[in-house]
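The complex appears here without one of its protein chains, the remainder shown in place.
Let's turn to chain A:
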Amino acid sequence: GLAAMAAPLAAASDDMLTPNSWDEITTYNNYYEFGVKKGDPAKHAHRLTTAPWTVTVDGLVDRPGEYELTDIMSAMTIEDRIYRLRCVEAWSMVVPWRGFELADLLAMVGVKDGARYVAFETALRPDEMPGVRFPVLDWPYVEGLRLDEALHPLTILATGLYGKPLPNQNGAPLRLVVPWKYGFKSIKSVVRITLTDTKPPTSWNKAGPREYGFYSNVNPNVDHPRWSQATERRIGGGLFAGREPTLMFNGYAAEVASLYDGMDLTENF
């Protein structure tokens, strides 16, 4: 639960898990389907129809199909989780999510032997998403996790924020949250989840393979080719906010480092 997840970080610093304000979390967003500026999603995402919402689950699962989000949610244990969020652009926030563990959904649909990865896809609605008129990325947005990353108890699908329904600009009605990875891994407005035996393509890796790897774990020792990842700026500090050191795996090393035992994280960035 929340307390268990929060404890290791809270011990490091009380301030590290003080959530950002509702305004900060909902007006400073990267959701390129609604525009490339940070304020664009808050301006345009209201156009997205989020109910009814269906998630297609397919690939190597026992019970593939189109699942109504309301049915999924009534079957899941909904809880609040306060997580740090570190963007690949070297800023960060603390977000009080509400949601359920992805592992629980995967258990519900039944993962077949041989599945090794989970692929995700964002809705693509040109009528509702003004940003997709220009090929900033190869739409629809896609992401992927290794199965053990997807099954990790820190990995959640969020449906809410501050105990309220998720605002559209934050990825309503259903988004992934993987707190030890750069924010772009936490794909928004998920419409498809596919279990597969091959490593799925991911949007930013396709756009810039030198800059964005499949894993994209937060790592202060591996710089983005265009900027340093050693430090980050917490949103909300105003004009004179300093930078603070970025933590390995965004502060979740105790929980997730073992997933990458024996891997060269400079190679597998």
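Everything that follows uses one rule, which is that a residue touches a chain if its C-beta (ideal position, glycine included) is under 8 Å from a C-beta of that chain, and two chains touch if they have at least 3 such contacts; residues count from 1.
The rule we apply is simple: contacts and distances are computed from a predicted model.
Entry comment: the absent subunit's protein name, as recorded by UniProt, is "Protein-methionine-sulfoxide reductase heme-binding subunit MsrQ", drawn from "Sarcosine oxidase subunit alpha", "Protein-methionine-sulfoxide reductase heme-binding subunit MsrQ", "Ring-1,2-phenylacetyl-CoA epoxidase subunit PaaC" or "Sporulation protein YqfD".
The chain omitted from view is touched by exactly one of A:Phe34, A:Trp53, A:Tyr67 or A:Trp91, namely A:Trp91. Checked against the full complex, the one of A:Lys38, A:Arg116 or A:Arg146 touching the unshown chain is A:Lys38. For chain A, the list of residues touching the undisplayed chain reads 23-24, 27-28, 32, 36, 38-39, 89, 91, 134-137, 204, 207-208, 223, 225-228, 230-231, 233, 235-236, 238-243.
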